[in-house]
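This is the structure I have questions about; it appears just below.
Of the protein chains in this complex, one is absent; all others appear in place.
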Amino acid sequence: MAEATLGQIAARFGLVLQGDPDVRVTAVATLRDATPGTVTFLANPRYRRYLAETQASAVVVDEAGARDCSVAALVSKNPYAAYARVAAWLHPEPGAAPGVHPSAVVDPTARIAASAHVGPQVVIEAGVEVGERAVIGPGSVLGAGACIGADTRLAARVTLYRRVRVGQRCILHAGAVLGADGFGIAQDVDGWVKVPQLGTVVVGDDVEIGANTTVDRGAIEDTVIGDDVKLDNQIQVAHNVRIGAHTAIAGCVGISGSTTIGSRCMIGGGVGIAGHLEIVDNVAVLGMSLVSRSLTKPGIYSASVPAIEAGDWRRVVARLRHLDDMFDRVRALEGHFKESDAENS
Amino acid sequence: MAEATLGQIAARFGLVLQGDPDVRVTAVATLRDATPGTVTFLANPRYRRYLAETQASAVVVDEAGARDCSVAALVSKNPYAAYARVAAWLHPEPGAAPGVHPSAVVDPTARIAASAHVGPQVVIEAGVEVGERAVIGPGSVLGAGACIGADTRLAARVTLYRRVRVGQRCILHAGAVLGADGFGIAQDVDGWVKVPQLGTVVVGDDVEIGANTTVDRGAIEDTVIGDDVKLDNQIQVAHNVRIGAHTAIAGCVGISGSTTIGSRCMIGGGVGIAGHLEIVDNVAVLGMSLVSRSLTKPGIYSASVPAIEAGDWRRVVARLRHLDDMFDRVRALEGHFKESDAENS
Partner (left out) sequence: MAEATLGQIAARFGLVLQGDPDVRVTAVATLRDATPGTVTFLANPRYRRYLAETQASAVVVDEAGARDCSVAALVSKNPYAAYARVAAWLHPEPGAAPGVHPSAVVDPTARIAASAHVGPQVVIEAGVEVGERAVIGPGSVLGAGACIGADTRLAARVTLYRRVRVGQRCILHAGAVLGADGFGIAQDVDGWVKVPQLGTVVVGDDVEIGANTTVDRGAIEDTVIGDDVKLDNQIQVAHNVRIGAHTAIAGCVGISGSTTIGSRCMIGGGVGIAGHLEIVDNVAVLGMSLVSRSLTKPGIYSASVPAIEAGDWRRVVARLRHLDDMFDRVRALEGHFKESDAENS
C-alpha cells in the first residue's frame, strides 16, 4: 500500500482537484463505508445517495457529481477508469521474485527469462518460452512449445496445452485451460471418429481470462483471442472462434465453434452463441440470451425473460404452447368482422 | 464401513423402530436394489412403489410409509435427513493422517495445526493458517495469508487466492477457485482499464463448495458466503456477492456482482442472477430462469420454458415475434365490438 496526496494523484492522473492538495490518502474504499484517509469514487448513479455522507477524504467523480460532493473531489470525465488507475497506484500488485522454484519441473530446452518467476509445482515442457517479468503461478502446466509474453501473469493451476501462445501483459486466472482439443467428432456407422485438433490458441496482448474459463485449440487453424479482450470466469470458447479486440464477455458464456465475434462487443453473463456465426463490431447481447443467427448490425440484442412468480409464469407457459392456435383464432375473428361489416354495410 | 443393530441406530438417531432391534446392518442401499444387511430409505414419493418389494433389512421412512413397509421401519418425520445421518455413521469418511507430505511446498511462516493433513504437491504460501484436523488435498494452492478453519476439507487441486478465509467444517471440492479477481473493468477511450480487486472472499462455517465452482474476491469489500451455504459444481459467484445462511444453489448458476441473496433460498440449476440485486430470504428460483430484478417477497419464481417438439416450438417462436402486434389486433377487435354494440343498441 502506497501513500499519496490528492495533489499528487490529480497531477499524475490528469484529474481536476476540488479541495486541499495536501490531504493524504493511503487506500481506496467504498463510498458508503469510507473512512478518512481513503479515496472513493462515484460511477454508478444508484450509489449517488451516499455521496453527501461519505467519510472519504476524496471522491473521484464527474463534474456533475463534484457539485454535490461534501469532501474533496478528483474530477474526471470517466471517474470509474480514473478510480481504477488511482487504486492500482495505491495498491500495487504483490510482486513475485525472479527465479524458478526448485520444485518446478522445467524442461532444459525451455527458455525462461531471467526476470520471470516460475512458482512451486509448475511443469514446463520442451521448447516453452516465458518472457521478461512473466509470472507462472503455482501448479501451472505449460505444454510443449507454449509461449508466454512479457509481463503476463498466470495465477495458480493454469493449463496451457502444447503450442498455445499468449501475448504480453495478460492475466490468466486459476484453473483456466487454453488449448484443449475442440469438440470435433464425426459420426460414423459404428460410433464417433475423433477429428484431430491440430491448430492452437493465440491470445493477444492485455487479455484477461477468468478462473476455470476454457478456450479450445483450433481444428486446423487457430482459435484467436484479440488484444484487450476480457473474459470472465467459466466461459467456454470453442475451436476456431475468433474474438475481436476490446470485446468483454461476462461469466458462464458459451461460444460454439467457428463463430467470429467483432471488436468492442459486450456479451452478458450466461449467453449462448451458436456456431459458424458472424457477429459484427459493437454488438451487445443481454444476459442469458441465445444468439443463433449472425448479427450483422451493431446494436443491443436480447432474448432474456425475467423470472416472475412461478404460478403466474406457469399460466404463461401453458398459453405459449397454444400461441400458434391463438393467432389463427384472432385471424378468424378478424375475418368474421370483415364479413359482418360487409353484411352491415 | 461400520456395523450396527437397528436398535442401536434407533437409539442413536432418535428414530422409532418398528421391527426387531437385534437385526444387524452394515451398509446403505437403494430401495430397489437393497439386499439383506442393508438399510435404505423412502423420501421421494416416486419411489414408493419399490417399498413393498425391498430386500433391505430396514427402511428409514415416515409414519405413513411405515404402514406399507414389509420389512423393519426406522420411523422419522424427516426420513431423508435421518437416512443421511445413518449413512454417515455406517460409512465414515476415510481419514487423512496428520502431517505435511514431503512433496508439499510450505512457507515457513505458515501455521499448520499439528493435527492437520497437508497432501502431496500442495503449495502453501506465506502467513497461511490451517486449523485443527483440516485436510488440504493433493495439488491444492493456498495463497498468502489464506486461512482454513478447523475440520475443513479441501479435496484435490483447490485454489485459494491470497487472504481468502474459510470457516470450520467446510468441504471444498476439486478445482474450486476462491478469490480470483472479480470482473472489474472500466471502459476508456483506448480500451479497458483493470479495476484492482482488493477485497477477498470470506466463507462461513459448514459450507460446501462444489467442483470447479468459482467465487471471486471483492473489488473493495469482501465477497461473503454465509454459514451452511451449499454450492453445487460449476457455479460462478461474482465479486461482492453476499449469500445468506442455509441457502442452497444447484449447479451451473451464475450470480453477477454485488447481488445479495438472502437466507434459506434455493436456486435451481442453470439460473442466472443479474448484478446489484437484493433477493430476500426464503426465495426459490426454478432452474434455468433469469432473475433480473430484485425479489422483495419470499416465494417461488420462474421463467423456465420446458422443451417441446422442435417443429411445434419453431411455430411458437415465429409467433412470439408478433406478440405485440397481436395484442394490438385484439384491442382493435374489441374496439370494433364496442362500436358495433353501440350501433346495434
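The letters A and B name the chains in turn, as written, and every chain counts its residues from 1.
Note that in this section contacts are C-beta pairs under 8 Å (C-beta built on N, C-alpha and C of every residue); 3 or more make two chains touch, one makes a residue touch a chain.
Because the structure is predicted, anything quoted here is derived from the model rather than measured.
Q: Where the complex has a chain not shown, which of B:His117, B:Arg163, B:Lys194 or B:His246 is the residue touching it?
A: The missing chain is touched by B:His246.
Q: Thinking of the whole complex, not just what is shown, which of A:Ala113, A:Val195, A:Met266 or A:Ala310 touches the missing chain?
A: If we include the chain that is not displayed, A:Val195 is the one touching it.
Q: With the full complex in mind, choose from A:Ala2, A:Val16 or A:Val105 the residue touching the hidden chain.
A: The missing chain is touched by A:Val105.
Q: Can you tell me which of B:Arg24, B:Arg67, B:Arg111 or B:Arg314 touches the chain that was removed from the display?
A: The single option touching the absent chain is B:Arg314.
Q: To test your reading of the contact rule: which positions on subunit A touch the chain that is missing from view?
A: Interface with the chain not displayed, on the subunit A side: 103, 105, 121, 123, 139, 141, 143-144, 157, 159, 161-162, 175, 177, 180-181, 183-188, 191-196, 198, 212, 214, 216, 220-221, 234, 236, 238, 252, 254, 256, 272, 274, 276, 284-286, 289-293, 299-306, 308, 312, 315-316, 318-320, 322-323, 326, 329-330, 333, 336, 340, 343.
Q: Hey, which subunit B residues sit against the chain that's not shown?
A: These residues of subunit B touch the chain that is not shown: 28-30, 33, 43-44, 46, 78, 80-81, 83-85, 87-88, 91, 93-94, 101, 103, 119-121, 137-139, 155-157, 171, 173-175, 206, 208, 210-212, 227-228, 230, 232-234, 245-246, 248, 250-252, 269-270, 287-288, 304-311, 313-314, 317, 320-321, 323-324, 326-327, 330, 333-334, 337, 340, 344.
The rule is simple: only the chains that are shown with their structure count from here on.
Q: Would you mind pulling out the distance in Å between where the CA atoms of subunit A average out and where those of subunit B do?
A: 25
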